[in-house]
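A single protein chain has been omitted from the complex, and every remaining protein chain is retained in its original position.
For clarity, chains are labelled A, B and C in written order, and residue numbers in each chain start from 1.
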Amino acid sequence: MPGTLTDIINYVIQTALGVVGLDYARVPEMLRIGAAMLIACGAMLGYVAVVALFFGWAERRVAGRIQARQGPNIVGPFGLLQLIADAIKILVKEDIIPQTAHRFLFRLAPILVFMGAFAPFVVLPFSETLVVSNLSLGVYYALSFAALEVVGVIMAGWASNNKWSLYGGMRLAAQMMSYEIPMGLAVLTVAVLSGHLNLRTIVLDQQGYWIFSWNVFRGFPWAFLAMFVFYLAGLAGSKRTPFDLPEAESEIVAGYHTEYSGMRFVIFYLSEYATMYVVSALTAVLFLGGWHGPIPHVLAWDGQVHWEAGPVLSALIGMVNMIGKSFFLMFVMLWFRWTYPRVRVDQIVYLCMKVLVPLGIICLMGASAWALVW
Amino acid sequence: MVQSLKTDEILVNMGPQHPSTHGVLRCLLKTDGEWVREVWPYIGYLHRCKEKIAEKVSYIQFMPYTDRLDYLASANNNLGWAMAVERLTSIEVPERAVWLRVLAAELNRIASHLLSYGTFGMEAGAFTPFFYGFRERETIVSIFDQLCGARLTYHYARIGGVMRDLSPETAKAIRRFLDEMDRRWVEYNTLLSDNEIFVRRTANVGVIPADLAIAYGLTGPVLRGSGVAHDIRKAAPYACYPKLDFKVCVGEGLKGTVGDCWDRYWVRMLEIRESVKICRQILDGLPEGPYQAKVPRILKVLANEAYVRTEAPRGELGFYIISDGTDKPWRCRIRAPSFCNLSILNRIARNCLVADVIMILGSIDVVMGEVDR
Amino acid sequence: MSNQVSAFIGYWKTAWRAVVSSTLGLGVTLKHLFSRPVTVEYPKALPEVPEGWRGWHAYESDRCTMCRLCEQVCPVQCIRLEVEGKGRERKLVRYEINYGLCLFCNLCAEVCPTACLWMTADWDLACYRRTDCTIRFHETDPNEQRQRLWPGMKELPARAPKKPREAAPAEKAQTP
Partner (left out) sequence: MSPEIVQAVIFYFLAAMLVVSCAIVVFSHSIVNACFALLFTLLAVAGFYALLGADFLAVTQVVVYVGGILVLLLFGILLTSPLPIVLGVATRRTYYLAVAAGAAVFAMLMIIVRAFWAGQPAVPEQQSTLEALGMLLLGKYLFPFEFASLTLLAALIGAAYLVRRNDR
């Protein structure tokens, strides 16, 4: 069975070349690896773009319905084509760089932010086989690149040469730096429970009876609490309401991307949704059983999953489960956004240091005790 | 200059184009990181010489201009101006007209407070209350459609009466709205007032002690939020208010200190309920009779002066008219509540966070049309 | 010590309140998510405006006595009236209202002794040029004028000029 997405792509290329009549083995190895890398990267980029576009629509649609409005519903069925219209609109927009901005850093910042948001996609598993790279460091790697995002945002805030932007950058930096701690603690809780940092192993570990083998229930109550810690910290990390201080519209206009327009703004926008997806997917992987859906477990009542459907169908089912869970968690983010007010800059630190960090430590200690007992 | 280089305080312009400065208020913030050391409000970006216009148009003609003072509470402004001119000219107003004016004013108070609820929520970062507030305000606006044919600048009161009688259908619509408002009010509180994040954002923020509020001449919910039970409708009753049963709502410091942002907000929420009560009483006890007194087309007024104060949604609205015997005022001075209330911003928005300045400004609830006149 | 105890209790109370109030708030928005929107799509569904809406004027020149009261009472002088001749020979040559200035205060309609000027329920007053704001009521049918200015809005229900109200309210009030 192929191990990773790269292998699958290789397999597909091989089959395709075989149909044409070329021998895949004669293609130089580095070329094969390079092609697989490029295709995997392109697939992930496309996926990020689709997720961002879909949630760009869903956000407005959900907002509309929650607020007793219609939401986008003119362009296409349910307004779904609104995204395409918006994409075209924003692509042809003028790209403005303020005269007093630091031109190089101003251009570099969105790229860094996107790099930070996009890097974790490398390790996000969609099913047992569908993952770009099966890093043994999985979670650690996924969380580490938030740092790049922080620097990118500070860079954007500083290079814009706008005081509100600088405020936004500083706020985000303070927020993300502090929220990495509870996030790390929540991840450690899971790591202690399953003994791995590798996302695939963590998910495989949650295989079993129905939903009770998922980490949320298996490590009850520690992993259950840790899930909330992780999700809230992730909300703060992806700057979503109630932690959207870096772009708090009513306070600092648009925060660090006040001066950005056109394509560069889209990159920030993409990164926000990419980060949201990463947080949701990580929550699903770490706590909610990843690609394990409740139904196959019911069918295979002996505690083992029987993918009688074969590798392709099982990959598809896993993908549906995984994406469904992630999308539900993203929907919760939208729901939060249209319900809650924003916390203040001191309260966000209070929440982190006095609520989430102690809670995370309790979870970690409890989970350690669990791990020692069993 | 050299000294200013060493400090780490920066001056930031908040406004005149800023999402939460209620129009075109410009605040200059002296900030030290997130901490705001001082706030200077700069006004005048919406100055339209309203008081000067009053000297150039007749008493009747100035009425539509008053719509545009506090454009969120036109009916209250109309009421004030009509009463001032009537006191100046000693015109007797039919009882029914008085009650209808108060009905309009109270409906408008609800509309204004609803908008305040929405924008305050929005300033706290919650978008949805804004739309809910606007949804109910829209119902009121539709009622005004039927009542006077306009949605924002009502021009409902006239010198000596009101423009149009209340039709039975409109009365029914108002009753329906009032019943719905009772349900929605609970929902508003679940969504915003009781939300812990919101409470944390507003409680103990921008506290105005009672003595300070009186010293600054604050009026309206801003004063009552500080625990001072001062309401012109009770303190110096006018129109039909003596015959109505309602309560003066004051801030009690339920979530924090008396006189904080949450109290001011809560006073507005309570006043919505009181106004609903008042509207019901008016609909029940509306006297029969004409709705317009006979008023000459061109008002000739003896040289005289009059000051009339009314309780607008934002506080004490005063019209001071001096007449010189012609059909136009010689001088008109408008005591706008928002203007006086705004004066305290510099005093209370010190040593707080940028986010607090927004909340304080929102809780004072200024309307720039009234501040700049 | 008791201070710390109360602070400890307060911490948990706050946490509990936060959880409960947040959940209740989510309930409110969830309820709305599945309820019907209250808004309508504007160009498809036109808003119903009630009788007596203070919209765009209607003017019946046959009954106009050219008394100029409307011109005088207008607070912004947006009504322009030109009359030629004297006495019974008077003839109206110009009756314009500049909607760029108009306050829609209804004073002109109220003051009109013959009720030949009244405000209709026509609310779509947008136009592209500032000069288009001035409607010449003497020239042609104002309805047609608006259609000319707004060719895209032809599906707007053309409202037939309504019968004027019997008398202006100010006069009606004399009979209690």
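Keep this in mind: a residue touches a chain if its C-beta (ideal position, glycine included) is under 8 Å from a C-beta of that chain, and two chains touch if they have at least 3 such contacts.
As the structure is a computational prediction, the values presented were derived from the model and not from experiment.
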Ask   = For the full complex, which residue in A:Val151, A:Leu316 or A:Ile361 touches the chain that was left out?
value = A:Val151
Query = Given the contact definition stated above, which residue among A:Met170, A:Ala186, A:Ala315 or A:Ile348 touches the chain not shown here?
reply = A:Met170
Inquiry  = What does the interface between subunit A and the hidden chain look like in terms of residue numbers?
reply    = 28-31, 105, 112, 135-137, 140-141, 143-148, 150-151, 154-155, 158, 166, 169-170, 173-174, 177, 180, 197
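Everything that follows uses one rule, which is that only the chains that are shown with their structure count from here on.
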Message = Please tell me whether A-C or B-C has the greater number of C-beta pairs in contact.
response = B-C
Geometric centre distance via CA averages, subunit B-subunit A, whole Å = 46
Ask   = Centre to centre, by mean C-alpha position, how many angstrom separate subunit A and subunit C?
value = 49
Query = Distance from the CA centroid of subunit B to that of subunit C, rounded to the nearest Å?
reply = 22
Query = By residue number and range, which residues of subunit A touch two or more other chains?
reply = 66-69, 338-340
Numbers and ranges of subunit B residues touching at least 2 other chains = 128, 135, 191-192, 195, 197
Key: Residue numbers on subunit C that touch subunit B, as the complex places them   = 14, 17-18, 21-22, 24-25, 27-29, 32, 38, 49-50, 52-55, 69, 73-75, 103-107, 110-111, 119, 169-170, 172-174, 176
Request  = Report the residues of subunit A in contact with subunit B in the complex, numbered from low to high.
outcome  = 63, 66-69, 163-164, 167, 170-171, 241-242, 244-245, 248-253, 337-347
Query = Which positions of subunit B touch subunit A when the two form their complex?
reply = 10, 12, 18-20, 33-34, 121-128, 130-132, 135, 191-192, 195, 197-198, 200-201, 353-356, 358
